[in-house]
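Here the structure is laid out as structure tokens; the discussion comes afterwards.
Shown here: the complex without one of its protein chains, the others still in place.
A and B label the chains in the order they appear, each numbered from 1.
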Amino acid sequence: MLKISRALWISVILATLILTACAPAPTPAPTAAPPTAAPKPTEVPKPTEAAKPTTAPQATTAPTVAPTAAPKPPKSLLIGYTASQTGAQQVASQKQIEGLQLWLDDVKKAGGIKLKDGTVFMPEVKFYDDESKADRVQTLYTTLINTDKADFLLSPYSSGLTRAAIAVSEQNEKVMITAGAAEDLPMDGGTKRTFQLYTPGSQYYLGTVDLMAKLDPSIKKIAFVYENEAFTLSVMNGIQPFAKSKGYEIVVDEKYDSTNTDFSSFINKISGANPDAIIGGGHVTDSTTFAKQLYEKKVTAKMVALLVAPPEPTFASLGDAALNVVGPTQWEPVMVFDADTAKKANLPFYGPSSKVFTDAYVAKYKADPSYHSAGGYAQGLVLQKAIEDADSADPAKVVAALEKVNMMTFYGVIKFSTDAKTHGKQTGHAMVLMQWQKDAAGKLVKQVVWPFDAKSGDVQLRK
Amino acid sequence: MKTFSSPFFWLVLVVVGGVSLLPIVTNSPSLREDLFLMLMLVTLASSVNIIMGYTGYVSFGHIVYFGLGGYAAFYLMQNFSVHVLTAALIGGVVASLIAFLIGIPVLRLRGAYFALATIGINEAFRVLVNNLPFLGGSVGMLFSFSAYEPYGGGKSAQQFAYFAMVITALLTIATSFIIKKSKFGLGLMAIREDQDAAMVLGINPARTKVITYAISAFFPALAGAFFFFKNGTILPETAFELHRSIESLVMVMLGGYGTVTGPIVGAVVYERLRGFLITNPTLSQAHLVIAGALLLLIVLFVTAGVIGWLRQRFPAVRRYLE
Partner (left out) sequence: MNFEILIASSLDGLTLGFVFGLMAMGLTLIFGVMKVINLGHGPIIVMGMFTPLVLSQAFGINPYFGLPVVIVLGLVTGIVMYFVAVHRVINAPELTTLLATFAVNMILIGTLTILFTTTPQALSLEMGSLQTGTITILGTRVVAVLVAVVATVALYLFLYRTRSGKSIRAVANNRAAAELMGINSTWILALSFGIGTMLAMLSGALLATLFGFTVLSGSGYEVKSFIIVVLGGLGNPTGALLGGIIIGLLESLVAVIPLPVIGSIPFSWVPVIEFVVFILILLFRPTGLLGART
């Protein structure tokens, strides 16, 4: 008798313990504003230009907004995403979100996203820290979709995390706009509601062929040296067959492990093959060390192109080792995209011009925008355009509108593939190649060297 | 068998099973996601407890079997359209076999050497898979979205994976219980306390340890198969993540190692805590520091873990609380 009641007593304690522990997580405090962005309304410059996206339709439909339609209260539009506030993606994710926040400010200033019938949507954001981990991304996007009932989703930063996010968003049939994710693989899998803003990885290095031809037609031998990692491989799988088809000889084709920190012996091996050009790299730390050691070992190659690190302003701290290194980038502040460029390309222009964007960004964050920031702003911008075009926030209609998008923005051209297999893949945005060069004062500056019609400086031979 | 007549055995299974039904009852996909992860951690922690808690061999790199099971199953599903259940079982068998073969030489090592060896094994498989093109190399593998059609679409596949994980967790707990209460389990604990004395008593430590190690590899493999099936993609760095392995050790310690319910309690508490810290806006920046500090306090002051402490403090409980 006694034994049973004791056992019962203990089991009850245990059960309560487990049940209380298993109770649904306390609803996470709504994180509507990124912790670091401190909105300073008094500092915003050029209010009118930055605030109003220049949409031609608005001008013509103004008369149809009948004065008799009662001003409707703005409806909320919830945009969900995860931010990498800790972990390896912390810094880039932060910049992407800063760009997004700037868009949010601009939309709020303009009074919201307006439909033809007078409905106004005021976008709100909800995000969580994904710790730069794919599992967290999946759990958190499920929460965003099911608990927070986000209307639209944006991707985290990085191809790896975005892969995880796409799996969840597609399974739940939510629309997601990705930035910071260039890997081809997920966008070749027949997604239905995912739209990619970044130029796909396979296109990153295609321009180097033009550069090499221009620099020195005698360049024949290329060494491909790159990180053994998913995004890097998507880039190399694009350039290698292309270079071969253009008649270049691949003298070295070697991968290095992501954990590799020293490239000295690797460089010895490469030098032995006497390449004219070295193309490859990986992420920031390894590409930077690689560039540094190429210089230290006095490797003579006419062109050196590395991934991810060269567009970073801190790359210049390498000094002479950074000189003449080429890198692919999605966008640079020096580029000009405005109504005039659009007219020349025979495309409509939408949103602020590149100069307006850059100035507003600098004013708010006291630093130059990077391509991560541009991607973040573009995420919001393209969603806004799609909602306006669809004249509704209904996901199916927005998807149809996104499929039709073909426009120029401060970020460049945006157009998505509508083919079933590659649906949503970015097809309009051109990759840009930049190079570090010395200006008249001997200071290292970034120049856009390709495409030739958008260049800010001529590509230089590496000495 | 003695275990099946123990009411506590059924109680634990019913409680865990009951809680697992909550997301179905409340129709909450978020809760289901949370519990999926939780049950996976319970499985991992319980399996590591089978080798570590009972025999005292600290398997630091145990997550390797999670990865191996995941990869084996994913490969079969991706290339041969095998059903997830079959693929998972095959993955489990493959992992157990590898564990058996590796176990024979590696379990001869003791203490720190064994722990380091298991780290080496995990890392070796990670970098090996990173270089094998037929497994996707560093790109890993990705389901096309039509892969879930046989299961009735993406959402049904998620539900299916969830139930599969519930069953896996229950199986792991049941096995853990059965081993502990059996003569086989007594032999394991004898090995943990003093291997040489155990030999004197007629226990064959080499064979016993290897069999236990192989059993303990089966369940993480199943968990891996269902986890990656649900995610739709697998990569070497997520399949063989050493940090996850160490976290399962933390959970076992937290709950009480060598007990059956210890890993369950540990997994639940640890995951709740981390989830709370991450989503709390003031604390999220410092989540790692706080989690580390709490872990340190527990390791230093409550070494036996929650269940262990309960058993020490209330001796009468020992008969029932395993």
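Definition applied: contacts are C-beta pairs under 8 Å (C-beta built on N, C-alpha and C of every residue); 3 or more make two chains touch, one makes a residue touch a chain.
Keep in mind that this is a model prediction, so the values were computed, not measured.
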item: Listed residues B:Thr26, B:Ser81, B:Asn131 or B:Gln312, member touching the removed chain; value: B:Asn131
item: Of A:Ser218, A:Ser245 or A:Thr261, the residue in touch with the unshown chain; value: A:Thr261
item: Chain not shown, touching residues in subunit A; value: 86-91, 228, 254-257, 259-262, 264-266, 268-269, 271-272, 284-285, 288-289, 292, 296-298, 314, 317-319
item: Absent-chain interface as seen on subunit B, which is shown; value: 52, 56, 58, 60, 105-106, 108-109, 111-113, 115-117, 119-121, 123-124, 127-128, 130-131, 242, 246, 249-250, 253, 257, 285-293, 295-296, 299-300, 303
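Rule of thumb we're sticking to: only the chains that are shown with their structure count from here on.
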item: Of all residues in subunit A, those that touch subunit B in their complex; value: 6-7, 10-11, 14-15, 17-19, 21-22, 24-26, 28-29, 31, 35, 85-86, 128-129, 131, 134-136, 138-139, 142-143, 145-147, 160, 163-164, 167, 170-172, 185-186, 189-192, 228-230, 233-234, 255, 257-258
item: Interface residues, subunit B side, partner subunit A - complex; value: 7-8, 11-12, 15-16, 19, 22, 28-31, 33-35, 37-38, 127, 130-131, 137-140, 142-146, 148, 154-155, 157-158, 231-233, 235, 237-238, 261, 264-265, 268-269, 272, 275-276, 278-281, 284-285, 287-288, 316-317, 320-321
